[in-house]
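Before I ask anything, here is the structure I am working with.
As you look at this complex, bear in mind that one protein chain is not there, while each of the others sits in place.
Up next is chain A:
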Amino acid sequence: MKDIVQVDKISYNYPDQPLLFDQLSLDVHEGEWLAIIGQNGSGKSTLARLIDGLIVLNEGHITVDGLQVNDQNIYNVRSKIGIVFQNPEDQFVGATVEDDVAFGLENQLFDRSKMHDIVEESLKSVGMWDFRERIPANLSGGQKQRVAIAGIIALSPKIIILDEATSMLDPRGRKEILELVQRLKNENHLTVISITHDIDEAAGADRVVILNHGEIIDENTPRGIFSHPDKLRQIGLDAPYTSKLLAALSKRGVSDEKSYMNDEELIAWIQQLVSTK
C-alpha cells in the first residue's frame, strides 16, 4: 500500500525547551485510520502541526502525498489535509455556519457560483444544512465540530487529522462525530489520522501508534496493542473497557482469555461462556 504521509527522521523542539522528537520516523498508509495515542505532552498534537507545516522542523523531512512539506509547497500541502482541532469554539471563523464552511473555499479562491453548491453539499453531508444561518453561539459543541468537518470536506482533502477533536464533547457527540468521520472516510476514500487519548476512539482504528515523550514505543493493530493492558498502564494510559473486564474476569478465575475483543465480540464470547456452563 502507498504511504500518503512519510515522516522521515525528524527532530523538533519548542523554543527554549529540550528536544521533543529525535530522529522520529512514521509512515501513514493511504486509506487507513491511524490512531496516535499518548499522554499529554507526548508530542502527538505537535506531530500533527508538523505534518501540516504549521510549525517548522529542525531536521528531517515530511512528505505528504508526494510533496515535501516546505515553504514553497505549504499551501498545496495544506489543501490536501484537513484538521479538526480540539476546541470547537476556536476553529469557527465565519459569522454563521455557511460562512464558516465557505472560509476555506474563499482562501482557495473558489468562484462564488461554485462555492454555494459546495457549501450546500458539504453541509448536507454532515447533516447541518438546516442550521446554515445559525451563529456559533446557538450551536452545541458537537454541531460546531460537524461544521468544522463540513468546512474540511468542502475542500476535498485526502487526509483528515482529528486533533483530539472529540475530547471536549459529551459521549454521544463523540460517538456521532466518529461515525460521521468513518462514513465520510469510506465515501471519499480518505486517510484519517486520529490523535487522541480516548482509548475507545483508538480501538476503532486500523492501526495504533503509541507515542511517549516523543518516541514511538509501540505500533500494532488495536487488538495487538490492547492485549497488553499492563503496558498501556505503565505509560499512564487507560485500557479499553473490554480489556479491563477480561482482566477482572481472569482475576476471579472465571476464564483465562487475555486477547483483546471489541464490544460485539465480547458480548458474543460472554454469551457463549454462559451457555456452556
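In this text, contacts are C-beta pairs under 8 Å (C-beta built on N, C-alpha and C of every residue); 3 or more make two chains touch, one makes a residue touch a chain; residues count from 1.
The rule is short, and it goes like this: contacts and distances are computed from a predicted model.
Student: With one chain of the assembly withheld, which option in "NADH-quinone oxidoreductase subunit A", "Carbon-monoxide dehydrogenase medium subunit", "HEAT repeat domain-containing protein" or "Energy-coupling factor transporter transmembrane protein EcfT" matches that chain's UniProt protein name?
Tutor: The missing chain's protein name, per its UniProt entry, is "Energy-coupling factor transporter transmembrane protein EcfT".
Student: For the full complex, which residue in A:V93, A:M168, A:I217 or A:I270 touches the chain that was left out?
Tutor: Per the contact definition at the top, the residue touching the missing chain is A:V93.
Student: Please identify which residue in A:M128, A:L155 or A:I199 touches the non-displayed chain.
Tutor: A:L155
Student: On chain A, where is the contact patch with the chain that was removed from view?
Tutor: 49, 52, 54, 75, 78-79, 81-83, 85, 87, 89-96, 98-99, 102-112, 115-116, 119, 135-137, 151-152, 155
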